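The complex appears here without one of its protein chains, the remainder shown in place.
Chain nomenclature is as follows: A, B and C, assigned in order of appearance, with residue numbering initiated at 1 for each chain independently.
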Amino acid sequence: MILTPEVLAILILNAIFAFFGIIAFVLSVRIFLAWDLNSVSQSQYILEKQSFLTATIIKYIFVIKVPLFLFFIFTLDKISNVLTGAMCAAGVVDATVYGTYLFMLKILNIYIFAYWLVLHNEDIKHENQPYTKIKFGIFIVAFFLFISELILEGIMFSSIDIDKMVSCCGTLYSSSATSAISSIFAIDTDVLLYVFYGNFAFIILFYFLKQKYLFAISNLVFIISSIVSLIVFFGTYIYELPTHHCPFCFLQSDYYYVGYLIYALLFIGTFYGLVTGFVKNSKENIIKNYKISMLFNFLYVILLSLYPIVFYIKNGVWL
Amino acid sequence: MKNKINVYLIEYAINAILRQKSKSFFIVFVFTLLTFLLTSVFFITNSIRYELDSTVDTLPQIIVQKIKAGRHYDIDVDAVDNILEIAGVSDAVARVWGYYYFANAGVNFSVVGIEQYENQYKNSFDKIASKFDLSEIDSKVSMVVGHGVKETMHDSYYKEYFNFIKPDGTLKRVNIAGVFEADTQLESNDVIVMSKDTIREIFDIDESKATDIVVKVANPEEIPMVVSKIKLIYPDTRIISSEDLKVSYQNIFDYKSGIFLALFIISLFTFFIIIYDKSSGLSSEEKREIGILKAIGWRVDDVLKEKFYESFIISFFAYTLGVGFSFAYVYIFQAPILQNIFVGYSQLKTSFELPFIFDLQTLFLVFFLSVPIYIAATIIPSWKVATLEADEVIR
Amino acid sequence: MSSDLLKKKNAFVELVGLPDLAISTEATYVRHRSVSDIFSIYKDDGTLREYFPSTYAISHSHTMNLHSTNLHAIKKNNEK
Partner (left out) sequence: MIELKNITKTYELNKNDKVVALDNVNLTINEGELVVLKGASGSGKSTILSLIAALSKPTSGEVIVDNKKISKLPDNFASVYRRDNIGFIFQKYNLIPTLSVKENIILPLVPLNPPANEIVEKLDRVAKMFNISHKKDAIVRNLSGGEQQRVAIARANVNDPKILIADEPTANLDEKLSLNFIEILRELKALNKTIVIATHDPLFFDLDFVDREIQVHNGKIIL
């Protein structure tokens, strides 16, 4: 068990999230089962009121969750001082078997919650509230993911053994390691870059063709291809070290916290890209989403591409 | 999706807060007090940790102690020669030090022995000790004491010298040759430095024994290797590296402020239950007000937003106030009263300055522990208000 | 902290070689806790419980001993 104030703060907020999450869950189930906008019965009226509470709770959780995610990474970075051998958050994530799953779950949940909010905003724009049942249905599913995230987080922190040696990110994200993550290093760098830029080219193509489903799907693929290429290729140029592949270290002050910018750009870009395909929307909104997605994806690609280019100009060689 | 900040709504929210003067004042007062306390504790621990961290690197990289039957035991001085032979070790010194319990004042002095006639020590003495006479420490049996030690000895009318009681009951008179500068009180307050020979006499330690052995390693990368080699040669030793010390500090402070936090949370939640209670019990005045707003076209979402602004403004204001106060309290007034938790009630009081550390993470930490929890406490009451039957105003 | 003061403090710590701050001198196991062991609380008295306010805030390390034996490091090195 690791009892730092930061971990305690996260656990306390998780307890509050769980409490409100359960309320929202119970209400969601009720609304999902009994919602009938045409009914004038008292129970429907109460449900309408309760839908406001549910939406407020979900908004609250999301609004706190996003900065808390950054705080979570911050905390992992701090704990890494205590764990011998861990130099950054990656070491802590790897310190227990739950770390990686927790991380993926956290990112997934942020996408789901953000998606829910977009759906909700769209829903309350229409008098007949066409998405009410769907959105509360989605929350019922999201709730289980959310709760398992909270439980997993609790388990992870309680199972971190301060006296245990952990792997430093240097061994985790290197081509010689044998962990699951390291299998991505088997991919040829050239191929990877073709996939990455090709993927981006498809995004541009579908942007001009206004093919919203293809645009969304290419964004979905872009999440994966960009993270993999970030670890395998672009990361090394951020660190200016051919052997350093860690996707967490550039969140630290040594690299001017550039990681937060990178991940924010990627999240916003791909998220709005997904929204175009998965939320029915008015025409101007779709165009707005297209533009936001395109802009942020573009900035992301530019930012990452600049690292190797600047490195080449400065040093005259590729890594 | 309007992202513009609604100034009029904020204005209205501020007005609503001011309208309920006594309630708002109570909330701000208690909230400020709580954040103030929490932040102060974090600030003090941060400062102390910073003080430790800034000097820990000058410590010897490795300390070797002998453990016998689970207890710390005197180590053979011969071990030094064997350790010196390990590749990578640049220096190894057998130290003699210990605690001397001064029953009159009820305090422990840390008595540290140094090699006499060593030039490097003289240089450092010049830097850190005042009222110091070089010839005296060379010729007579004398010591350099910390500020607190000097004061305590003065109180017992020892001004020029001090009588140590040896294990056999006889007295050993040692002259006070100098005092460490008050600047370094946090480190030097209870320390007495004297020659190893004198210490051996006072504590009756044999020439062939030492308290521990400190080892210097030129290349820090080699420390784990050196440690394991020493462990192989002397399986009965405990070996502490300065890296271990750092980790240990971090653990200690986290653990302790964690416990404080755990206790603190109870009072925090008590407070929020009061808030919940207060904001649930609506006066007819408030009910009417919400009714009016809804009748003239405010949506439920607008009322919720207004209520959110209210609780955010009040909690953020109190948070800033609490943090501001604790800045002043810790760094300007040096945390009177609360400091006692950290310095204990020992007789050897240190007066020290807490170094100023601006730690963004602490501010975030206190923020997450106060503002979101407060807002959470107001969610359900706000919702109840916002969904009140509006037609009551004209019924 | 001024660099001058820092230098002084470092010079002192180098001279004495003891790591901890002189803020808790009530009991031997509080001062220089990092170089004492977890049993040292019993050195003062066999029945002693922690009761000083400063041991509440700053006490001997709870995790240090396992660590400081460096068993893991040694095991690792032996395997190599």
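Simple rule for what comes next: contacts are C-beta pairs under 8 Å (C-beta built on N, C-alpha and C of every residue); 3 or more make two chains touch, one makes a residue touch a chain.
Predicted, not measured: the structure shown is a model, and the values here were computed from it.
Asker: For the chain that was dropped from the view, give me its touching partners among the shown chains.
Answerer: Contacts of the omitted chain with visible chains: A, B.
Asker: Kindly state which of the options B:56, B:300 or B:314 is in contact with the chain not pictured.
Answerer: Selected residue, touching the omitted chain: B:300.
Asker: Out of A:40, A:191 or A:313, point to the residue that touches the absent chain in the complete complex.
Answerer: Once the missing chain is taken into account, the touching residue is A:40.
Asker: Identify the residues of chain B touching the omitted chain, counting contacts across the whole complex.
Answerer: 2, 4, 6-9, 11-12, 15, 18-19, 288-289, 291-302, 305, 387, 389-391, 393-395
Asker: Where does chain A touch the missing chain, residue by residue?
Answerer: 37-38, 40, 42, 45, 48-49, 52, 124, 127, 129
Rule of thumb we're sticking to: only the chains that are shown with their structure count from here on.
Asker: Distance-wise, how many Å sit between the C-alpha centres of chain B and chain C, to the nearest whole number?
Answerer: 14
Asker: Can you give the whole-Å distance between the Cα centres of chain A and chain C?
Answerer: 42
Asker: Could you check chain B for residues that touch two or more other chains and list them?
Answerer: 247, 251, 255 - these are the residues of chain B that touch more than one other chain.
Asker: Where in chain A do residues touch at least two different other chains?
Answerer: Within chain A, residues 84, 162 contact more than one other chain.
Asker: Which of the residues in chain B come into contact with chain A in the complex?
Answerer: Residues 1, 42, 243, 246-247, 250-251, 254-255, 257-259, 261-262, 265, 300-301, 304, 361, 364-365, 368-369, 372-373, 375-376, 379-380, 382-383, 386-387.
Asker: Any idea which chain C residues touch chain B in the complex?
Answerer: Spelled out, the residues of chain C in touch with chain B are 1, 5-28, 30-32, 34-37, 39-40, 52-59, 61-65, 67-70, 73-74, 77-78.
Asker: If we count contacts the way the header does, which residues on chain A are in touch with chain B in the complex?
Answerer: 2-10, 12-13, 16, 20, 49, 52-53, 56-57, 60, 64, 68, 71, 74, 78, 81-82, 84, 121, 124, 162
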